[in-house]
Each structure stands twice: as C-alpha cells, then as structure tokens.
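A quick write-up on the structure given underneath.
One protein chain is absent from this view; the other protein chains keep their places.
Let's turn to chain A:
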Amino acid sequence: MHVPDGFIDAPVSVTAGVIAAAGIAVSLRGARRELDDLTAPLAGLTAAFVFAAQMLNFPVVGGTSGHLLGGALAAILVGPFTGVLVVSVVLIAQALIFADGGLTALGVNITIMAIVTALVGYGVFKLLVKVLPRRRSSVTAAAFSAALLSVPASAAAFVAFYAVGGTTDVPLSTVIPAMLGVHVLIGLGEALITALAVSSVLAVRPDLVYGARGLARPLRLATEPQKTEEVATS
C-alpha cells in the first residue's frame, strides 16, 4: 500500500502531512497512558515485528501481492495511540532507509497505513469484544475481524486522497472497485497474521495484550480457576 511520490498532488500531500503530524502529536500524548515499564519494550518489539512482516509479501490473486499493514495488530497488542506510533516508526524507516513509500507521500502513508488502520482496527476490535462472549477465542475472532476490515478502510482512505488530489484523471468509478476488491483479499492475510500474533501473546501473557486487559480476570475465573500462575499478574 506504500504510496510513491507523484500519485497525489502537492497541496493534498501537504494537507495529509498536517493530518499525519496532528495524528502523531495526539498519539504521543495518548501513548503515555498506554506505556509502562512492561509495555514499552513490547511496543518496540511490535514495531520490529511489523517491519519484518511487511517484507513478506504474500500472493493474493492475478499477479498481485499484499503484506501486513500492522495497525490493527499494534493497536490491539499495545494500545491504539501507541499503535499509530508503532506503524509510523516503521513507515518513516522504510521511506528514509529503504526508499519504500515516497517522501512527499509520507503524510499520506502515515495517515492511511498508521492512523486509519489503528483507529478502524481498534474500534472494530473493541466493539466486537463487547458483544461477543467473554472468552479468549472471542478476542482472537475480534482481532481477525478488526484486521480484515482495517485493510479496505486503508484503501478507502487512499481513494479519498486520490479523489481530491489525484494527479491523473482515472475516474473514481474505476479506482474504487479495483482498490477495495483487492484489499479485501489482502485483508484476509492481514487478519490471519494478526489473529495468529494476538493469540500467541494471549496464550503466554494475556495480561500484556492491551485490548484484552479488562477481560483477563473474568475470563480466568470462568475457565481456568486452577492456574495459580495467572494470579501473579493481577
């Protein structure tokens, strides 16, 4: 999804830069409440994992590939504000060191791949966790769905920037279905990786999964009253 330079015109790229900067500023403030001695190193690790996973393009259909965006995953694991920062760190490193994602497009890329994915992903996740039964499998299912939806949401955000500042006149009626269609498929890969990563951490340290924090205690009492080790974290 990394937008190169030249897809979106200068005024809209600058606007996106302002949106991205504001989103990062708000996240820097919000992340303070999410991060402590335990979660700060986990957030650093999450950034490294997202970078690694983004190198792994998986084939989807007809000579097209996709890779993890990671916003939903990061938001669920370490919190939505920190999640925005996790993906932003990755995107900035990719643009500056690996020439992946344009420089004038950095604001667009941070907005669509860090802010939109973390917000949509975390919103969907919280909503589902609220309505689903209080079980560990529900957290995994919610993570799967949140990640699945975060990718087409990111594609839609790109289309929105294209609609106001695209440098070509390819009509939206062409761009919208093509972008959304392929990104729903890529979303399935995103969902699988996210569900796998979240359930892995959930299995060994449920207390460290930000999005499952409120659930840890009732979940434990209901299903695993014997595990005395779990009590140590509460």
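The criterion applied here is as follows: a residue touches a chain if its C-beta (ideal position, glycine included) is under 8 Å from a C-beta of that chain, and two chains touch if they have at least 3 such contacts; residues count from 1.
Note that in this section contacts and distances are computed from a predicted model.
The chain absent from the displayed complex carries the UniProt protein name "PDGLE domain-containing protein", chosen from "Metal ABC transporter ATP-binding protein", "Molybdopterin-dependent oxidoreductase", "Xanthine dehydrogenase family protein subunit M" or "PDGLE domain-containing protein". The chain that is not drawn here is touched, among residues A:V18, A:L127, A:V164 or A:A178, by A:A178. Taking the whole complex into account, chain A touches the unshown chain at residues 1-7, 28, 31-33, 35-53, 55-60, 62-67, 82, 85-86, 89-90, 93-100, 102-103, 155, 158, 162, 166-168, 170, 174-175, 178-179, 182-183, 185-186, 201, 204-205, 208, 229, 232-234.
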